[in-house]
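With one protein chain held back, the other chains of the complex are shown just where they sit.
Letters are used for the chains, namely A, B and C, taken in the order the chains are written, and counting of residues starts over at 1 for each.
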């Protein structure tokens, strides 16, 4: 099978190339790039030398020759390519936000400032979070546009899903306080990602106005069956890979007692019960790891892998569930999840090409 | 004046030495160290070579010869030294938690697992956050034990104080989600601070059970005049210096509308009003910088300085105040604040020895 | 085949586990650890959770049950295990220095302060740098002890080998100025590797006395067929993985003209000729990448891979060959090269288990 990547020279595109080069069911890569058209991928990314080699073509050429097409373009410019793929009976897996909001064009437009070009394509699209929508992805029988989730939403939704699905969450606001490694900002050099400005520093950004807010909220609502008040704050951390989401979920049975004493045995027992529920919820998921009680999820335990690690905690009063959810932003948060979606679409082993053992360092 | 530092070879102790070496009112350093007794500070910290030179003595010798004594010892071992200082009429500025809880021994014991040795010393002690207790520090007329605040509590209290004092905060839980540079863990090598384990990684720790929780809570309560439900989560970030606290304060007039639209002009106006209140609240404080509207506080703008930078934000519904509060954990979060307290005790210029211009990198 | 790792909980041991877990010819892991005996590897390294699982046994048990044994123990303690393996007809691949000096016990003793316990084992041992000794490794027919090279020697020897073998190097001193990521220091926390002491810092160490000096020198001599004067200086760089060696080789036809002008076309032509010779020398090597003219080898192009990247340069006078040689210190510099040696011993594809595409970040 030939896999195509449109926008192969951005970081997510290059990570797709890296992972697809080792995929057992993929035997050819078709790549496009506007900035480097005519050049070769291994010149743009010399780390690929001797491992992945391909000319960078036009997107149209990729669509003609590839069997499945991944698109790693900016928001709002890929619908034509999606349409072309569908017309040719080829799955289109889109890493932009264009197909993450389904028929809710109003929300997409409000946050992204663009309209849908071909609204009817949403009948074929599905939000590609396998742990939430695996059956829907399969049910499209290959005639499918996958809206691959955003990096923060992936961590947030996977962290909150069991609590929301099982009615543990009370009516209060869920706060998702998250941080990302700097690869999340992409390959274009800007001051915010200039080494001397971001090394040895921690920076919140787009506080109260990040576009992943509605993506998280609509999926929280889908899981909970009701609107869920949400505050989301992203930060930039001085590391290359990783997203960490610290998720605060007010429990339905919250009884605030104040921080007068350290956690009691009663609270430990309550934590264990929630932990058991999470472990059960995700027990068949190949990429979910609910860590043992007492462990804390940290970003460098999932590095280079498609895993999402989750740890379960309560505050000292037992009223607030605190879930730590970590992923590699470039893998489960982008390219890896896209390949997981491809595997589901084609009925491959879900971890085909995604079997790397996480590297501690 | 001779300044003494007990426990001079830990990181906070060494930072005291670094700052005191440049203090215009200090002309001698008396230092102690258990681990390095008999050696010299410039051998332990060669960065002091040609700048600070002193033999490392016993604590008792420091107390005899210094005019003011800073103590940078572990919790629960410094009360004898405090007593000795008071008996000699010398101010004692303690960087441990021993004097942060005043007469509330129950809370101290519950979280630190130790009892007060000389409970009566708390009549002379004061919680050394100048922006909160400047007058109380002065009022002791030099017969004083200063309980220098913890690093996280400093960032958290300064970030929330105007909202709590001015009645903006509603009855809901305040969440303080914070991260610290790795110097916060001290000088002893352990696996958690071993470079390969913490570089390029973000790690929550002591989730729901960190000892700074009751310190923050009791001061929130002191400011608000009521108990304030609090959840506090610390993280370790791969940088040397800095604490960033992202503080979520439910507003008293909260009306959750859901994340359906990006922030409106109405919300911008509400943000501006809160910003004005914060700016007014701190307008005479030498080390508080309420950043202009639209700016975001980041850790590398206060590096090496005693400043606390604050930025003001609202979530997309206008219901949650999000305050970003940043300090250098070793300066305003430890040694610098201790010197600020000394300056207040002695009536020196409050920024004496603390006039460094923050270094961006 | 079952692979055994003695000393599996050090960094090199854990990297062996990580790579062996994905090796197509290995279907079982037998692991030992003195520090964690009785525990499980995935508890010590939670990144292995769901990917590698094994009890940590005694070394003797590993030797009984494994088909091939890797040893990642400190210098001077593994000879008994080597002997036991040889007696059982099992290849022994040793990551310590014990078998890197062959019959030259005098040099080993002078630098490591230990004697050989079973000198006769050296008749079966070979220095495991495949690019230098592939035939010798094969020729042992499985009755072999592989002395896996040190990390710095691997980078240094691969960088200088073509120049030494082809008579380009003059009689002058070769200088190897190298730097390593901090994983090279191992897993034990010490002050030198404590994050606040080594982040944002560059530190030379063991200047003029590092033990890899004689290992490099004897292999330079083996290639050149004469003694080669050598100076080697290692540095510690604030990164996790990677070794960079900047190798200064005085050319046999050196004519020092002084630095009065930038490089001329004549020098560019001379560089190209040397580059061509290097490219030819390594053209059949699976893990050697001689970069195109004009490129510079950097550590993050080989990260997580078994590649050695080399770039070729001349100084402005055309007298000094400057070779940049980079490897991942944990892979080609340790665990990966050990597996490459296993592949050679068993006649597997030389890149079996080592096919990872290097990750730029």
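In this text, a contact is a pair of C-beta atoms (placed from the backbone, for glycine too) under 8 Å apart; a residue touches a chain by one contact, two chains touch by 3 or more.
Since the model is a prediction, treat every value here as computed from it, not as a measurement.
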| request: Taking the complete complex into account, tell me which visible chains touch the one left out. | output: A, B, C
| remark: Answer key for B:57, B:90 or B:241 versus the chain not shown reads B:241
| remark: Only one of A:88, A:143, A:194 or A:226 touches the unshown chain, namely A:194
| remark: Per the touch rule stated above, subunit C touches the missing chain via residues 107, 110-111, 172-173, 175, 177, 179, 181, 196-197, 199-205, 207-209, 213-214, 216-217, 227, 229-233, 235, 237-242, 244, 246, 248, 250, 256, 258-263, 267, 296-300, 303, 311, 313-317, 319-320, 322, 324, 326, 360-361
| query | What residues on subunit B make contact with the chain left out of this view? | reply | 11, 14, 18, 21-22, 45-52, 183, 199-200, 240-241, 289, 291, 295, 300-305, 307, 330, 355-361
| task | Spell out, residue by residue, where the missing chain touches subunit A. | result | 11, 181-183, 187, 189-191, 193-196, 198-200, 238-240
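Definition applied: only the chains that are shown with their structure count from here on.
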| Just curious, how far off is subunit C from subunit A if you go by their C-alpha centres, in Å? | 37
| subunit B and subunit C, separation of their C-alpha mean positions in angstrom | 46
| message | Residues of subunit C that contact two or more other chains, please. | response | 11, 183, 199-200, 240
